[in-house]
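Excluded from the complex is one protein chain; the other protein chains are retained at their positions.
Take a look at chain A:
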Amino acid sequence: MTKAQQNYFEIFGLEPNFSIDVPKLSSKLRALLNSVHPDRFASSGSQQQMLSMQKTTQLNDAFAVLKNPVKRAQYLLHLKTGIDTSKEHTVNDPEFLMQQLELREELEDISASSDISQLNQFADKISELEEVQEQQMAELFLQKPLDTDELQKAIYKLQFLHKTLSDIEQAEDKLLS
């Protein structure tokens, strides 16, 4: 009971790193759930049921954070430095601000033109940018000491790309319906 709370990486027996093999993590989650899920304790005492529910909730929470690159980066930065990037924040990077504006404009133009194939191409482009950003993030997290300014910027960029992708999906929904 006095044992310190495990962090999300420890729960899965992992070192705290940005690079994660998500499919592997997903099958590890299943193996763990197989032994702690409430269905395994449906005819046990209420105490066991409560514990099983807590553990399962914890595993699901941890997985939800680790599988998502933005949330994983935010969590890892907080774990290592105590810096909280989950709240609104601005980053002073004129070059990226310009790029952001351009990408937003491009999305608006494509949405207005209702061209699905163009929208898909744009989604591919953002996904590529996201991949590059994730690689950069992994490298930044390996640096010693950590460059917290650069990391915060990188998180901000990744977050923007992530958001843009979900906006593209919404635009696609609208076009299809």
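Descriptive notes on the structure:
We adopt the following convention: a residue touches a chain if its C-beta (ideal position, glycine included) is under 8 Å from a C-beta of that chain, and two chains touch if they have at least 3 such contacts; residues count from 1.
The rule is simple: contacts and distances are computed from a predicted model.
Entry comment: the absent subunit's protein name, as recorded by UniProt, is "Chaperone protein HscA homolog", drawn from "Septum site-determining protein MinD", "ABC transporter", "3-oxoacyl-[acyl-carrier-protein] synthase II" or "Chaperone protein HscA homolog".
Although one chain is not drawn, the whole complex shows that of A:His37, A:Lys71, A:Lys125 or A:His162 it is A:His37 that touches it.
Interface note for the absent chain: among A:Gly45, A:Gly82 or A:Pro145, the touching residue is A:Gly45.
Across A:Lys28, A:Lys71 or A:Lys125, the residue that sits in touch with the chain not pictured is A:Lys28.
Considering the complete assembly, chain A touches the hidden chain via residues 1, 12-13, 24, 27-28, 30-40, 42-48, 51-53, 55-57, 60-61, 63-64, 173, 176.
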